[in-house]
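What you see is the complex with one protein chain gone and the rest in place.
Up next, subunit A:
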């Protein structure tokens, strides 16, 4: 665990607002995640789950509040503000330099893999290690080969992404994210773009990662079986607020809220 245990939760959303134009996606959302926790976010599309991951990855930015100290609207990672930075004792919206510093701790795997098609598999996994972590090429390659072995793709190091199946590409993307030694791994519907027969391989790899590391994970998925096995906590979202949260057994076997019951019925009927 790279994050020394502190009193701080590793992720903290403090009354976070996010609007796209007139559309309010997150409405004063507050929650915390402890180091090493695996949290699954479920809910109908448009409920704000993916936005939460994108805010953490700094691909989106919070809708600013007037006075962050009093009104909140701040995301913190390991106790440090992520969406904001301290300047003259006040919290101001983070600039690119601050974001570069804080996002080092976070990795993300995307629904559409987003491997770099101009790089072979090995380089996809080594490039950022060299350029942003300053590792030597040999060091980065050793790390990449080790992780590609974990995801079962040692034989594909010299292939281009266009020569791989979707499931293989996603496993490379997982290796690429892990190579950066993140404290937090964000998984955004990582199996939604895959043919059904390829889903199991990818989930298998993620189960391994969950079993063998203590990386904090935030998972958005429609794979309820996987969510149940891997996560410590499930949060049900609707319209930018948490409707219900609890241990996976509670939520999946005995949801209290009608909205959760409806959602699970709809998903399981698929």
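One rule holds for everything that comes next: contacts are C-beta pairs under 8 Å (C-beta built on N, C-alpha and C of every residue); 3 or more make two chains touch, one makes a residue touch a chain; residues count from 1.
Going forward, contacts and distances are computed from a predicted model.
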{"item": "Name per UniProt, for the chain absent here [options: \"Glutaredoxin\", \"Ubiquinol-cytochrome c reductase iron-sulfur subunit\", \"Probable tRNA sulfurtransferase\" or \"Amino acid ABC transporter permease\"]", "value": "\"Amino acid ABC transporter permease\""}
{"item": "Residue of A:80, A:114 or A:214 touching the missing chain in the full complex", "value": "A:114"}
{"item": "Options A:28, A:104 or A:239, residue touching the unrepresented chain", "value": "A:104"}
{"item": "Contact partner of the left-out chain, one of A:122, A:164, A:236 or A:251", "value": "A:164"}
{"item": "Touch criterion as defined above, residue of A:25, A:57, A:94 or A:202 at the omitted chain", "value": "A:57"}
{"item": "Where the unshown chain meets subunit A, residue by residue", "value": "57-59, 100, 103-104, 106-108, 110, 112, 114-118, 120, 127-128, 131-132, 159-166, 168, 173, 176-177, 180"}
